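Only one structure is covered here, and it is reproduced in the block below.
We show some of the complex, not the whole, and keep each chain where it was.
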Amino acid sequence: MIKAGIIGATGYAGAELVRLLLGHKEVEIKWYGSRSYVDQAYASVYQNMFQLVDEKCLDDNMEAMADQVDVIFTATPQGLCASLVNENILNKVKIIDLSADFRIKDVNVYEKWYGIEHKAPQYIEEAVYGLCEVNREKIKQARIIANPGCYPTCSFLSIYPCVKEGLIDPNTIIIDAKSGTSGAGRGAKVDNLFCEVNENIKAYGVAGHRHTPEIEEQLSYAAGEPVLINFTPHLVPMQRGILVTAYASLKKDVTYEEVKAVYDKYYDKEYFVRVLNKDVCPQTRWVEGSNFVDVNFKIDPRTKRIIMMGAMDNLVKGAAGQAVQNMNLLFGLDEKTGLQMAPLFP
Amino acid sequence: MIKAGIIGATGYAGAELVRLLLGHKEVEIKWYGSRSYVDQAYASVYQNMFQLVDEKCLDDNMEAMADQVDVIFTATPQGLCASLVNENILNKVKIIDLSADFRIKDVNVYEKWYGIEHKAPQYIEEAVYGLCEVNREKIKQARIIANPGCYPTCSFLSIYPCVKEGLIDPNTIIIDAKSGTSGAGRGAKVDNLFCEVNENIKAYGVAGHRHTPEIEEQLSYAAGEPVLINFTPHLVPMQRGILVTAYASLKKDVTYEEVKAVYDKYYDKEYFVRVLNKDVCPQTRWVEGSNFVDVNFKIDPRTKRIIMMGAMDNLVKGAAGQAVQNMNLLFGLDEKTGLQMAPLFP
Amino acid sequence: MIKAGIIGATGYAGAELVRLLLGHKEVEIKWYGSRSYVDQAYASVYQNMFQLVDEKCLDDNMEAMADQVDVIFTATPQGLCASLVNENILNKVKIIDLSADFRIKDVNVYEKWYGIEHKAPQYIEEAVYGLCEVNREKIKQARIIANPGCYPTCSFLSIYPCVKEGLIDPNTIIIDAKSGTSGAGRGAKVDNLFCEVNENIKAYGVAGHRHTPEIEEQLSYAAGEPVLINFTPHLVPMQRGILVTAYASLKKDVTYEEVKAVYDKYYDKEYFVRVLNKDVCPQTRWVEGSNFVDVNFKIDPRTKRIIMMGAMDNLVKGAAGQAVQNMNLLFGLDEKTGLQMAPLFP
């Protein structure tokens, strides 16, 4: 059994990790780390876990945790993981960081967009960006996994084949993304109250959202050249789900079949990426609670653009599910272990 | 492997059966029966099943199905199962009927409340009311399981210990129930449109809902005398979930501890019924996607009444999950097989 | 023009007062009182008021306000109004208090249920309970109006005719109420986050909610004897609306027509109380944004009970609308002035 510890187990992503790991037959959760609920029964914070989790919340002491577990998940705001990790810890456990601390290779870019000093720049280089479909082999060898952001995962996987195969001009990419509210976390803020979110849609972080450089970096690797994009996230009155609608100019005339072949080339063997049938648009409903990303595209011959779409559960493939997928790779398990539940509908 | 057939696989309860049976390691679905979608790919009707279910929908021919499967689930409106079942079929397969056809022992009561003629009254007596927590042993021997209604399951389990132990006057019972919209089915009706359901709550079927006699019959068995109740369902702007708030007059003064002991007596060993801690009210959120029923109670010393509460996922414990639980009993499996997923939150 | 001041203008009830008073041709808002947003533009807090309200928020200085306005609305938590009001103020302005401070005549009951000391008990006796349909004439002469609570308004108006005319046994009354989330206010609490409220229903304050004694007091006046009830509120995933489903035992056999005549006797001339047609259940959708209360009833001959139902917008008739109705009475205006907008649907 793999012994797991979670720092930030009482946030939404942490709670989803708990749900997934409880259903994972090779894992045992040994440490429910929290800052706000230390010494309280975990199931009193998340009543759904009543009689399923008997443990109390512990603190976020990564050193102590490293002595008791094989893998540590950090489901916390940016900055915390980098401030805690050290060589002693890394010699004992694998770290899967769900925050942004090790996603961006250029520390200056990180510090500029996140507005904080990076406390462990020495580990940025070795950390592996945990997008399993792209970096599978590197992940297996890593000590630190930078679990991708929710928007970047869905955005990148929707666009990747077109960029990689040079079908589109990467500097024309515009990503219009829509997310459920769980992405905003469980903090008590007026903006996230039911009466503020319900019956509403709004853009936020326009031309300045922190996931922009992360998406650009990954797209740049795929394109083989620096890529600048527009990325606009929106808040949607739903709990879970991210939908990406991305636009780009085609470099030349292509048929549906040609583009479909490109998507199939990259995703045919990927269990968690489903290229939908022609003219079927991804919907967040169809992936809820699962680790799937549904992608598809539509060519507009009038404007010579392609519209690339993707749908994903932000808490699963966009956070906890992808973290488990990374864990499976790190520990030599079948990548799908514990992640094959069908999406919940309705 | 148990081979299963589903009549009504494209309704919401049928689709939930598909989801649960896909995750059940001892079952294989051999027949996706539908009336509206014959010959269409099941995954084109429920896109969440894309690449998980490759089969097409077949018709609802119970005779033909009985030659290919071990168990038939009928997730259809009342009347259909009774009109199809016969001795030849029952000699080959087990029937788990999610409709009301075999729930009520008095055929006159059935015909009065449902307004249709019963087509197979000869099987009413032998059919077993599939409330596992109460009729476990009988279920194991049955040929026909009358899978309980959603409201009756949640109502009865919330009240049962108090009635059985004589704590309350059964003829003072008032059940005020609230359900998500999936209980209304997938039929295309104006009343169930998003814009009609959202931002609204209403009572319906006041003093006349068909689940009333079903609840009364089961409570009468528990009380050992005829019971008449008030039952009022409400439609709530959510997808899944039933909440029951039931009221009754206490026969004598009792303490919290005394009542708690009564609930524990009946549910301590029941995995799927969770008696919550003192003063914790059941919420539908905490059971979503799972087979749990959360129950609790509150004594009001001012009015000498007790308020009994229960929360449940109407599509799982209220329909498909309970059907799988019954199937497990029928086939000698651990009752929990395929049903141990933690509730999804948020 | 009536000059109005609002203490608590940045809560949901206060904001609804602003909306209604802006549409009231005889009123001018002179003071937008707030505690959290002093000196900020009101329209920066409630962006819907952009270009409609140019004023900044002021503090909650009731003394200063009394020099500039004719009527003060206090839309604040309990305790504040009682702590601010004094004879000097009452000599200058009318007070319409939307909190509970002056609703309950027995100060001991108030202090027990609210858990705070009453700071102005000398005004309890003279304050008038502002349920216009019942206390219209007294309201016109009052200095202090105790604007009724949301649940009490809807509960009382649904039940009142039956109690007043002695059709039901008042001590059998059970009120099961359901409210949208705006009733919980705009405070930043985890419990009111979108992801906690959405796709959920729960009871709260079971056998202990503070609106219980308020309802009991008013029902006692109507019954002419002390009344004890059960009152259970529930939180529904919607913004606005309260639905009341109340149960009571009939004292004798009555027909639909007899009960209808009783409801008509009390409400035929009441513009804001709509007795619906036979078998039409009240729904919160049909009153949203308006000052209407829709009521109806259903007799259950099996149990000899009557089910009484009411639906109302908690922010309008349950708070700000009723406050404006009271203001109209206080200032000799037509009671309907500024309140005749049709309900918004969908």
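By written order: A, B and C. Residues from 1 in each chain.
By definition in this document, a residue touches a chain if its C-beta (ideal position, glycine included) is under 8 Å from a C-beta of that chain, and two chains touch if they have at least 3 such contacts.
Note that the structure is predicted; figures quoted are calculated from it, not measured.
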Query: To what total copy number does the complex in this file extend, with 3 chains depicted?
result: 4
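To be clear about the criterion, only the chains that are shown with their structure count from here on.
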Subunit A onto subunit C, rotation angle from CA fit, given as a multiple of 5 degrees: 180
Query: Can you give the whole-Å distance between the Cα centres of subunit B and subunit C?
result: 38
Task: Find the geometric centre of each of subunit A and subunit C from their Cα atoms only, then give the gap between the two centres in Å, rounded to an integer.
output: 46
Field: Where subunit A and subunit B are represented by their mean Cα positions, the distance between them in whole Å
entry: 36
- line: Note: subunit A residues in touch with at least two other chains are 12, 182, 199, 239
- prompt: What part of subunit B is in contact with subunit A in the complex they form?
  reply: 12, 15, 18-19, 22-23, 44, 46-52, 182, 199, 239-240, 274, 276-277, 280, 283, 285-290, 294, 340-346
Message: Give the list of subunit C residues in touch with subunit B in this complex.
response: 171, 174, 176, 178, 180, 195-196, 198-204, 206-207, 228-230, 232, 234, 236-241, 243, 245, 247, 281-285, 288, 298-300, 302-303, 305, 307, 309, 311, 346
- request: Could you please specify the touching residues of subunit C with respect to subunit A in the complex?
  value: 12, 181-182, 186, 188-190, 192-199, 237-239
